[in-house]
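The complex appears here without one of its protein chains, the remainder shown in place.
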Amino acid sequence: MGRKEKSEAKVLSQKMLAEGIFDLWLETDLAMDAHPGQFVGVYPTNKSTLLPRPISICEVDREKSAIRLVYRVVGTGTAEFTLYQPGDYMMILGILGNGFPLDKAAGKRVVVMGGGIGVPPLLQTAKELSGKAANLSSNVTAASVAAVMGYRNQKTFLAEDFRKYSELVIATEDGSVGTKGNVIDAMGQQNVECDVIMACGPMPMLKAIKAYAEEKGITAYISLEERMACGVGACLGCICKTKEVDEHSHVHNARICTDGPVFDAEDIDF
Amino acid sequence: MGRKEKSEAKVLSQKMLAEGIFDLWLETDLAMDAHPGQFVGVYPTNKSTLLPRPISICEVDREKSAIRLVYRVVGTGTAEFTLYQPGDYMMILGILGNGFPLDKAAGKRVVVMGGGIGVPPLLQTAKELSGKAANLSSNVTAASVAAVMGYRNQKTFLAEDFRKYSELVIATEDGSVGTKGNVIDAMGQQNVECDVIMACGPMPMLKAIKAYAEEKGITAYISLEERMACGVGACLGCICKTKEVDEHSHVHNARICTDGPVFDAEDIDF
Amino acid sequence: MNTQVEIAGVKFKNPVMTGSGTFGSGMEYADFVDLNKLGAVVTKGVANVPWPGNPVPRVTEVYGGMLNAIGLQNPGIDVFIERDLEFLKKYDTKVIVNVCGKSVEDYLEVVERLGDESRVDMLEINVSCPNVKEGAIAFGQNKDALFDITSRIKKVAKQPVIMKLSPNVTSIAEMAKAAEAAGADAISLINTITGMKIDIHKRKFALANKTGGMSGPAIKPVAVRMVYEASHAVKIPIIGMGGIANGDDAIEFIMAGATAVAVGAMNFHDPYTTEKVVEGIENYMTRYNVEDINELRGIVE
Partner (left out) sequence: MNTQVEIAGVKFKNPVMTGSGTFGSGMEYADFVDLNKLGAVVTKGVANVPWPGNPVPRVTEVYGGMLNAIGLQNPGIDVFIERDLEFLKKYDTKVIVNVCGKSVEDYLEVVERLGDESRVDMLEINVSCPNVKEGAIAFGQNKDALFDITSRIKKVAKQPVIMKLSPNVTSIAEMAKAAEAAGADAISLINTITGMKIDIHKRKFALANKTGGMSGPAIKPVAVRMVYEASHAVKIPIIGMGGIANGDDAIEFIMAGATAVAVGAMNFHDPYTTEKVVEGIENYMTRYNVEDINELRGIVE
């Protein structure tokens, strides 16, 4: 779970990947502890805002001690983030959350699935599991890694990056690229088989994946999203409903920021 | 009284004049309407702050359509102002207030008196009354202009500027330059005589000037300071006590931001 | 697109008004804003006689807002009628006159004086100013007193009456109900929330009056909540205010149940705010295909 700190991170680069989607590399010591599926809290400097914005780690470059964040502009904070230039500093809180359980994928056929702005965290996941890169955080590799990514339209950001580490299947809502439909449609149409799914995306997609995994008798790890205040497990703002009484809360609530964001789909009570 | 607007002004230059005292030139159309003794409201962008900071116009360059502000760093807003670089934009509200009544000084012996951060607005006043510059806002000139400026110590900011337009007498609290004491002490010690005083500075200095003017039977125009919200006469936040019932308020209150900041000392009830 | 709203038979071209005391009588802001574009100008509180108000400092900034303790300085009803009402005759906007007093009689006197003034479309009764010792807020913090003053004013008022409520109460719903029961034609809320700031370096209160009324974006969530609660407690229309800075904020109040809204402290931040709020509301309506602003009122249940 790494150490946690709030510290300055230096902007190495920032560019627009697609309309409203930005790609930001930050230099930070925290990179050394970053695992796929974990996230950081990024603080806007705008004084009307106080809370850190949770953004997933998209990629890690341990050599440069850098993390990559890919984010969509939706409000005040993310709009501010687009203004940062190389050399500027941003305050981040990290490393947060548990990340994907790579060890559960050792030697198995894995599909990483992302939908919309849930695509980014799967990149480092695919990279790690593929073993096709230097300086990884674990030496666990999967038997095979396929990426199934869902987009709205032909703006298939990060697609090229995924191709470096895995086979890539694309689904688009408007059918402009790949399968018309969602990631589950694409799985079926492209006959993608697997033992383990690791996924992040909008709630309907995650529900569909949970159902799909149950039906196929495979394991799915899903990354959830909720409004957060502290990001470190103290405020109890970000809970999700669990099947069993949760060990920390002693009610059926797990904290997404610390017990998650990644959960075994089986444990979640949607 | 000029038109009023809130608009962007471009930073032309900024430098430190003395420890904590900054000298800022702004390009703005409002320059054309700026008279000595008037002020602008400068807005910090820090979202925890909302109100404009009243800063006097120190000098006007009509050719460049620019105004000069000289300010002391005392809090959040002024601290932020120091960060602006040439080419940056600042939001200002102006032109505010009445300014010094130059016509009352026509052909008379005038002393402009400033104390501390009250020094700046007297510069344009001296410049106008001296007639020793091109492109002035009025063609009123005084018979003579002397400047009597009070400082804490040897950091006699703007002294060189005053020397361009007037004789300059300096008083310092610590006696490091000129007369040890205040501006009234300096008047006496240097035998400065005059018919009209135009002054800005801390309250005790203004009170002393009022008393001095009464004693000598001369006229003193003093520029007052008060906490402001609107800056345009609407909120009634910035009043001062007047001897007579004020024409606007129908009580003994005048609004410093619009009826002032410059008043005939005689009319004020300290 | 229809932005017109109606309160007690008075039709406003749009729901955007000015917060009493933050806009003078419109004169000072006429340099910046076309008053004809506003739903109404709500004037600074006026009493039967001139009031000097409180000593300075009267205003101070706080995080995301400000405190004021003007203390209802005003030139009295005579000057107000001659000068301020006269000034407003030039404009095609509704005029709501905010009335203050120290005793019920004071209020009644002003209300009666205004009865024959055709330029006055509505009266807003300020029983919620936290900055004067006598009268004012005492009426706004006790439901029986509020009922009493409201019914007495209603008896003499020729124009429809808006009671302006204080947020400094345990239950805004109760106060709203008292005003409605006493015959108020509408309520407006919120007035400022009592706050305090201490200058720790000078070891003095930032305001001479010690406490002041807080306004600005910082108070918006409290205001929205109270508008929502009040709108579920009464049937009379509500004018919502507290921290409105743009069209989106106005829409939020309307969705919470307000028929109209007012812009207060943000005029000081940006003198063009009222006009921008009008435009912002129109932009929202265009974007979401809202034909009539009245469709949005209280839509979030």
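Worth a mention:
Per-chain residue numbering starts at 1, and chain names A, B and C are given in the order in which the chains are listed.
Rule of thumb we're sticking to: a contact is a pair of C-beta atoms (placed from the backbone, for glycine too) under 8 Å apart; a residue touches a chain by one contact, two chains touch by 3 or more.
Bear in mind that the values here come from a model prediction, so they are computed numbers and not experimental data.
The omitted chain makes contact with just one of the residues A:13, A:48 or A:153: A:48.
Of the listed residues A:126, A:198, A:230 or A:262, the one in contact with the hidden chain in the full complex is A:230. Taking the complete complex into account, C:225 is the one of C:13, C:83 or C:225 that touches the chain left out. Take chain C: the residues that touch the chain left off the picture are 62-65, 67, 141, 168-171, 193-198, 200, 203-205, 210-211, 214, 217-222, 224-225, 228, 243, 248, 251-252, 255-256, 284, 299-300. Contact between chain A and the absent chain runs through residues 3-6, 43, 47-52, 93, 226-240, 248-253, 258.
Quick note on the criterion: only the chains that are shown with their structure count from here on.
Taking the mean of the C-alpha atoms as each chain's centre, chain B and chain C sit 36 Å apart.
Residue positions 47-49 of chain B each touch two or more of the other chains. Within chain C, residues 63-64, 217 each touch two or more of the remaining chains.
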